[in-house]
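Here the complex is missing one protein chain, while the rest keep their positions.
Should a chain be cited, it is by its letter among A and B, assigned in written order, with residues numbered from 1 in that chain.
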Amino acid sequence: MDELIKNLKKEIIEALNLEDVKAEDIDTEAPLFNEGLGLDSIDALELIVLIEKKHGIKIQSADEGKQILYSVKTIAEFIIKNKK
Amino acid sequence: MEKVYFVADNIISSLGFTTSENIDAIENRKSGINLICDNSLSQHPFFASKINNNILEKEFLKLSDSISYTKFEKVCIVSISKALNKINFAYKTSDTLFILSTTKGNIDLLNPLCCPTIPRDRAFLWKSAEIIKEYFHFYNSPVVISNACISGVVAIVTGSRLIEQGLYKNVIICGADILSEFVISGFQSFMALSPQICKPFDLNRNGLNLGEGCGTIILSNKPKKENNIIYCAGAITNDANHISGPSRTAEGLFLAINKAIKQSNTSLNENNCFISAHGTATPYNDEMEAIAFERIKINNFPTVGLKGYFGHTLGAAGVIESIAAINSLKSNKIHSTLGFEEHGVSIPVNIVTKTTKKENEFCIKVASGFGGCNATAIFQKI
Partner (left out) sequence: MNNNLIISKSCKITNNTIIVNDKLLFENNNVPYNVFIKNAYKKYINNYPKFFKMDNLSKLGIIAVELLSDEFKSIDGKEIGVVLVNSASSLDADQTFQKTIVKDNYFPSPSVFVYTLPNIVIGEICIKHKIYGESSFFVSQNFDSTFIYNIVCDLFSRQGINTAIVGWLDFIDNDYLASLCIIKKISQQNLNYNEMINFTIENLNKTINKDI
């Protein structure tokens, strides 16, 4: 789980062009949207692509995505639960 | 200041190749949106409106037997030809301007497997516009407007302002966009497409349908004998809020409609004016429009959304929908908002639900697009 979370943070930084943000700076349990990193709707959609591309899991709707993308932790839990 | 008259037009869409074919379909509440199964456009079937390629080829062959035009260019050439057949003034002179409104033009050329005989530089919008200009022997360099989904309304506003200033006598506006894997993929990545025929302003709306279409409008400083519609006023604004989501307070659209109404110097009310909405049927767009209408206190004006017939035709939308609005003013009929069943925005709005005999003097046409842009044009029957 720790390894996954560490890599996930790096993937997020790269996919979302978060310049000057280091993996260590991202709080695993903090909300990604509205506070924390302050990501927006396009970032959410890009994270959905990231999860499909790097982890092979397809999120079907933006609503489904909302719950999963709450924090790095919830994303990691989702990936572990759904990975084939 | 010169008056600007709408003297001829044409619509090409899945509903037909003439304005009257399209208007007939709208009056009969017939949608041009269907389930499209085409691997060259999308891996999965999707709802969209598509122009009949066979008929397009037949229509184009009446004009030229050259194989060196793309589908996008053929659609524009056929549409402009049909509109030009309805006027009798010289248009190859310096006092006529050609404006092309498109978001992506020949974007399918970015795929090397597509149209191998067409030079890749036709992906440049100005190059494609030049090809169309050369076909008709227009005098002036074409103007290309590419402002996302408001391009069509911007073209009408821009063309009208140029005639008002006396810089041109006539302006030929052609708005067009074709379906492409490029655009479909993009909207799919936005999760913006509805898995059914779209439902503008409806409670259960869940996204837009894309559409293929072309609209041509010819503007002139000289009126027709009768049944004249003029450009009354217009405005273009920006939300200054977000590049893909509309302002939650509808700031840009509010400013645009407000400005246009002030500029029109007319008294508009629910008995003499209707609204031709943008109505893409995404949760956010339609809500934003309703908020704008309420802020200006025009939300009780009869409101028509046509994307249930055409889908969202992007660069063509503003032109096609304006042609329908102008037709409404001329024929004293308001069209219905296909797909709307149950009120679904937070503001009361007056959505027209069946083709209705109604005399109106004015129409407010609105559009909003990516980049936070908004545009309004007001048309008047005189």
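We take it that contacts are C-beta pairs under 8 Å (C-beta built on N, C-alpha and C of every residue); 3 or more make two chains touch, one makes a residue touch a chain.
Predicted, not measured: the structure shown is a model, and the values here were computed from it.
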Determine which one of A:M1, A:V49 or A:I80 touches the chain that has been left out. A:V49
Touch as defined at the start, partner being the missing chain; which of B:L35, B:L61, B:L110 or B:L203 qualifies? B:L110
Residue in contact with the excluded chain [from B:I11, B:A25, B:L162 or B:C273]: B:L162
Would you mind spotting which of B:I132, B:L219 or B:L255 touches the chain that isn't drawn? B:L255
Since one chain has been left out of the picture, which residues of chain A touch it in the full complex? 16-20, 42-43, 45-46, 49, 52-53
Considering the entire assembly, which residues of chain B contact the chain that has been omitted? 43, 103-105, 107, 110-111, 123-127, 129-130, 141, 143-148, 154, 158, 161-162, 165, 167, 181-182, 185-186, 188-190, 235-244, 251-252, 255, 259, 369-373
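We take it that only the chains that are shown with their structure count from here on.
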Please work out the Cα centroid separation of chain A and chain B, and write it as a whole number of Å. 38
Quick one: which bits of chain B touch chain A in the complex? Just the residue numbers, please. 189-191, 242, 244-245
Can you list the residues on chain A that touch chain B in the complex? 40-42, 45, 48-49, 61-62
